[in-house]
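Note that this complex is displayed minus one protein chain, with the remaining chains in position.
Just so it is clear, A and B label the chains in written order, and each chain counts residues from 1 on its own.
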Amino acid sequence: MTLREAAEKLGLRPVAGLSRLTREFGQGYVSDLLSDVMANAKPGDIWVTLQIHQNIIAVATLKELAGIILIGGRQPEKQTLAKAEEEQVPILLSDLPAFEVVGRLYQLGITGRK
Amino acid sequence: MQDLSLHILDIVENSLAAGSRRVEIRVEENMSADRMVIEIVDDGCGMDKARARKALDPFFTTKTVRRVGLGLPLLEEACRLSNGELRIQSFPAKGTRVRATFQHSHIDRKPLGNIRDTLITLMIGHPQVDLLYEHRKEGKTFSLDTREIKADLGEIPLDAPQVVSALRTLIQSGLEELGVA
Partner (left out) sequence: MAKLSIEDLKRIKESVRAAVTLREGGYRARVNVHMGTCGLASGARAIMTVVLDEIQKKDIKDVVVVTSGCAGLCNREPMITVERMGEPPVKYVDLTPDKMREIFSDHVLGGKIVEKYALAIGSETTF
């Protein structure tokens, strides 16, 4: 599915990287430890996290991730938004906890394993 | 990174890439002040003020293969998440001092982890560089200086397998005596 479709189905609010919302993704990764994401996420994964520092944009570009879903009502830091726009990394916001977001994505066919 | 010993290895690799001939790693666990400090001091090419400021920007790197340099930003985050901070002091042609502080008892403060393997990796990967490791905790100190080890070894290289094995044992027992291994 595309990021836009996921946003509609899960009630996510896109706040950056809007040009890339037509991007398709089929897999995801959830972790709040950046080095863990660097080690284990796959290119094209959607990343679910509570981290809001601009480091997440660096990791997302390094790993060529489809986009970032920030959970629990968290807001990205100003620098994070700026960098996300610069790099066109999609950030989508959710008030739901990570477990709920991942569960709903899974029900829609998004898996976490190759 | 899973633990602080991997962060240390990462940052010291920076020091080596900057042409250091000597790197000093100091770890201090101050229980009464509830503070842990890791300091990495090198004598590499250093950075001017502008560069030193950019060093914590994950999109700043001197690498040519990548636009992203995450070593220092990740360590800075580890400090921040445990109520500490990262300070960088650097002088061109003199060297760099990276000082990472953490609240020792903070629940999100990463453990030190396998510092022995970090030290062995550095010693074998770059035997020509002098490495000092000094760890202080509750009034006791464990320290090791490869400059002295090499002086004792004479012509025998630091990375000879028998030396590696002896060093591993020396470091392990030293850390155990300190209560950190």
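We take it that a contact is a pair of C-beta atoms (placed from the backbone, for glycine too) under 8 Å apart; a residue touches a chain by one contact, two chains touch by 3 or more.
These numbers come from a predicted model, not from an experiment.
One chain is not depicted; across the entire complex it touches A, B.
Across A:Pro43, A:Gly73 or A:Gly103, the residue that sits in touch with the chain not pictured is A:Pro43. Annotation: of B:Leu56, B:Ile88, B:Leu153 or B:Ala181, B:Leu153 touches the absent chain (contact as defined above). On the side of chain B, touch with the chain left out of the figure occurs at residues 1, 6, 9-10, 13, 17, 63, 65-66, 69-71, 74, 114, 117-118, 120-121, 124-126, 142-145, 148-149, 152-157, 159-167, 170-171, 174. In the full complex, chain A touches the hidden chain at residues 35-36, 38-40, 42-43, 62-64.
FYI, only the chains that are shown with their structure count from here on.
Note: centroid distance chain A to chain B, computed from Cα atoms, is 33 Å.
Chain B makes touch with chain A in their complex at residues 1-2, 6, 58-59, 66-68, 70, 73-74, 77, 80. Residues 33-36, 38, 53-55, 57-59, 61-62, 83 of chain A touch chain B in their complex.
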